[in-house]
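A single protein chain has been omitted from the complex, and every remaining protein chain is retained in its original position.
Coming up: subunit A.
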Amino acid sequence: MRTARATAHYVLLCLCSVVILFPVAYALLMSLMDGAAILSGRLWPENWTLVNYEAAFQQAPLGRYLWNSFFVAFMITLGRLIVSSLAAFAFVFLRFPGRDRWFYICIATMLVPWEATVIPNFLTIQALGWTNRYVGLIVPFWAMAFGIFLLRQQFKQIPHELYEEAQLSGIGNFRFFCRVVLPLSKTSLVTLAVYSFLDAWNMYLWPLLVTNDDRVRTVQIGLKQLQTQEIASSWGVVMAAAVIAMLPTLLLLFAGQKQLRKGLMQGAIQ
C-alpha cells in the first residue's frame, strides 16, 4: 500500500518535472539544431551544430550585453549587501527614538509593488542625468526592505551580550559590525547575495526604460532585440542566446541552493 502510494507520488512528480523542464530542454535542443530542422518541428537534432552560438555572438554584441548584465547584477548585489546589512545593524543594535516604528515603516514598503514606483523612479533618474549609464541601472536597487528584514532577523540571533562586551572593551560599532556581526551572518548574507544577483540578472522592465544604448544594455534586453530584429526570427540563434543568458542563473542556483534554502527558511520561521 505504502509502496504504491510512493510510486504514485513519484510518477506525478516526474510528470510535473517533465512539463516544467520541457521548455528549457527544448530551448537547449533547438539551439543545437540548424534552421531547417527547427522549421520542420523536430524535437531531437539530427546534426548537432554550434552555428547558432557563433551567429548569436556575431549578430548582436552578446559579449557586451553579458558583461553589462554581470557588472550591473554584481554591483546591485554588492550595494544591497552593504546597505541592508548596515540598516539591519542599526535596527538591531543601535538605540534611537522610534527604532521599531521606523523598521515597520521600512517593512511596509514591501507592500508597494515595484512597478508602481517605476514612473517616479524614472523621473528621478532622468533628472539626475543617469539614463544610459550604469549608475542609473544600479543605484535604484540598493535599498531593499526584504534584505533589511532578512538580515535583521539574522542579527537578532546574535546574543546581545556580545555587543555589550564590545562596548565595554572599547570595540566600536563599525569594528563590531565587521569583525563579529558579518562573520556570524554568513549564511544569510550568501542567501541575500544569491537572491539579489538572480533578481538583478533577470531584470527586464527597468533596463528597457533607462537604456537605449548597446553599450550599457543588459542581456535580457539583448535577447528581446535578437528576437525582433528580423521579421522571420532565426529561432536557433535566439535560443542559443537564451541558453547563454540562462547559464549564470543555473550555475548560481546549483552552487548556492543549500545556503539559499537555509537562509530563506531562517527568515520565514522567525
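One rule holds in what follows: a residue touches a chain if its C-beta (ideal position, glycine included) is under 8 Å from a C-beta of that chain, and two chains touch if they have at least 3 such contacts; residues count from 1.
Here is the rule we use: contacts and distances are computed from a predicted model.
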Hidden subunit of the complex - UniProt protein name among "Sarcosine oxidase subunit alpha", "HmuY protein", "Ni/Fe-hydrogenase b-type cytochrome subunit" or "Glycerol-3-phosphate ABC transporter ATP-binding protein": "Glycerol-3-phosphate ABC transporter ATP-binding protein"
Among A:9, A:42, A:156 or A:179, the residue in touch with the chain that has been omitted: A:179
Given A:162, A:208 or A:246, the one touching the chain that is not displayed: A:162
Hidden partner chain, residues of subunit A it touches: 159, 161-162, 164-172, 175, 179-180, 183-184
